[in-house]
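Sharing a structure, written as structure tokens. Questions coming.
This view holds just a subset of the chains, kept in their places.
Chains here go by letter, A and B, matching the order in which they are written, and residues are numbered from 1 within each.
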Amino acid sequence: MTEDINTQTDTKHSDNENQSPDTELTHVNADGDAQMVDVGAKPDTNRRASARGEIELTQTTVDAVRDNEIGKGDVLATARIGAIQAVKHTWETIPMCHQIPITNVDTVFDLHETAVELRVTVETTGKTGCEMEALEGVTTGLNVIWDMVKAAEKDDAGQYPKTAITNIEVVNKQKQTET
Amino acid sequence: MTEDINTQTDTKHSDNENQSPDTELTHVNADGDAQMVDVGAKPDTNRRASARGEIELTQTTVDAVRDNEIGKGDVLATARIGAIQAVKHTWETIPMCHQIPITNVDTVFDLHETAVELRVTVETTGKTGCEMEALEGVTTGLNVIWDMVKAAEKDDAGQYPKTAITNIEVVNKQKQTET
């Protein structure tokens, strides 16, 4: 077999890291089909991403979380584990994501008067960034909190008039400069 | 086998559907340990839950989604499938959730000027509600959109100053009246 893999050509237009203009990206996927981005020519690099978000709860519920009196048990420990597992599963949850080696996950909860804030920081040594992993950690961790406080947040009609997950952002995305 | 399970006793204090006062819930899990709720005595019932949320994007990106010109391809079709799969996987993503039979998932996207809104409605015939399934569908679907538009949303420093997932709520939760 004499075919070459010309990864030069393969990867020229397929860097989903850099801030390439839409035109270039559009050229790469001219047919508009969903497809993974070729990361084969990218170097393994230390990367880190932090995301954050919060769940709005009644003050009574936040107090209960603080006092760890919520019926379902240790709310934050469960949310922490749910967040870490979600980070590790991002490659299958987000269809176009690659599986990258996760080297570290850090989860920090802050309890405010009527909200619980979660910040998840993910580190990888892989070929592509890990902001999606951090976002999956935040949204899943906040969903777990919701699940753990359902009985406390529901009104008499079984609805959640005051509960909301909001302000989910990527706080920071870093890549070790290649020297 | 002559031993008999007195489910009457088993389930007296374990309805996680009703709006039981914290005290009762606290009594059930007096030690504060995380544990699943016993749903063994609950009847199978038709239940439905709708959740919604939105991702804030630049107008250029929303236009690109609308025109299906985003580099990674069919953004909404991929987000729809990601949302449906997340609904089906909620029992493993949310540690204390039971696995319930999902009979229907409906996903609706609305494109606004600088945001994409997603509403996910889930139906089940199971023993417990499906609002967590709907929330997982919404947060995952919106995360998939973020993943699909990464290159378009990143600034020159590779950050996401304008992208956010916000206002995630349970719109409605219903249970067929038992007649």
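Basically, a contact is a pair of C-beta atoms (placed from the backbone, for glycine too) under 8 Å apart; a residue touches a chain by one contact, two chains touch by 3 or more.
The shown structure was predicted, so the numbers you read here are calculated from the model rather than taken from an experiment.
K.L.:
In total, how many copies belong to the whole complex of which 2 are placed?
P.N.:
6
The criterion applied here is as follows: only the chains that are shown with their structure count from here on.
K.L.:
Return the distance between the CA-based centres of subunit A and subunit B, expressed in whole Å.
P.N.:
16
K.L.:
Which stretch or stretches of subunit A touch subunit B in the complex?
P.N.:
Answer in residue numbers: 16-20, 22, 24-26, 28-29, 31-35, 37, 53, 64, 68-74, 77-78, 81-82, 85-86, 89, 93-97, 129, 131-132, 135-136, 139-140, 142-144, 146-148, 150-152, 154-156, 158-160, 163-170, 172-173, 175.
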